[in-house]
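Report on the following structure.
Of the protein chains in this complex, all but one are displayed in their positions.
Coming up: subunit A.
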C-alpha cells in the first residue's frame, strides 16, 4: 500500500450539495400544511358540536397557525445561512484543508427553539403546560434533517436533549391510542367468535369455558397474536426474525456437523 500523502481530510461530500436541504425543506412544508389542515378540521367540528365557545376555538386555530409558522421559519432560515457559511469559508480559503481543492460546505441544524443542544421547553408552553406533541414534532424534524445532512459532532456544542424527558403519557397518547382502538376491536371480535365456535362445537358455555385450561390457552394465544401481528407483513417479519436469530448459531455449529464425514475421510 502506498504511503501517499493526501491533503487534509475535511471534507467535501459531493452528495451534500445545497440540493438535499432544499428538497427536505419542500417536504417539511407539505407536511406542515397537511397538519394544519387536519387540526383546523378537528377544531371546527368540535366547535360546532359544542355550540358555545366558537370564539375560543378560533383563537386556538390562530395560535396553531402561528406556531406552525414559527416552526416553519427556522427550516427555511437555515438554508440561506448554510450557503452564506459556505461562501465565507470558501473566500477565506478554508483554514485547515491544506489542498483546499473544494470549497467547504457547512450545514448546521438551526431552530430558534433549539438552544444549547436541547429543545427550550419554555418555548413549547401552551396553556401553562408544555406541549409535548410539538416537542416530538420538532425532534422528528431535527432527526430527519440530520439523516439527510449528517452533522459533525462537536464538543463545544454538545447535544443534551434526551427523549426520555418527554413523559410516557405523551408517547402513549400520540402513538398508542390510535392503534389501541383497533387492537381492542380485533381482540373483542376474535374472542366473541372463538367463544361462539367452541360453544357450538363442544356445547361448553361461555362461563364454563373460562374455567377450562384449553380455552384459557386459546385466549392467551389470541391476545399475543393480536399484539404481535398487526399487519400481514408482520408474519413475514417474524419468520425472518427467527431465521436471523438462528443463523449465527448455524454458522458456529457447522464445524461440529461435519464431524462424522471428516473423521471417516481421515482413514
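Assorted remarks:
Throughout what follows, a residue touches a chain if its C-beta (ideal position, glycine included) is under 8 Å from a C-beta of that chain, and two chains touch if they have at least 3 such contacts; residues count from 1.
Throughout what follows, contacts and distances are computed from a predicted model.
Choosing from "Abscisic acid receptor PYL9", "BBSome interacting protein 1", "Exoribonuclease phosphorolytic domain-containing protein" or "Geranylgeranyl diphosphate reductase, chloroplastic", the protein name stored in UniProt for the chain missing from the display reads "Geranylgeranyl diphosphate reductase, chloroplastic". On the side of subunit A, touch with the chain left out of the figure occurs at residues 1, 3-11, 13, 15, 27-28, 31, 95-96, 98, 136-137, 139-144, 146-147, 150-156, 158-164, 166, 168, 171, 174-175, 244-246, 248-249, 251-256, 258-259, 262-263, 266-267.
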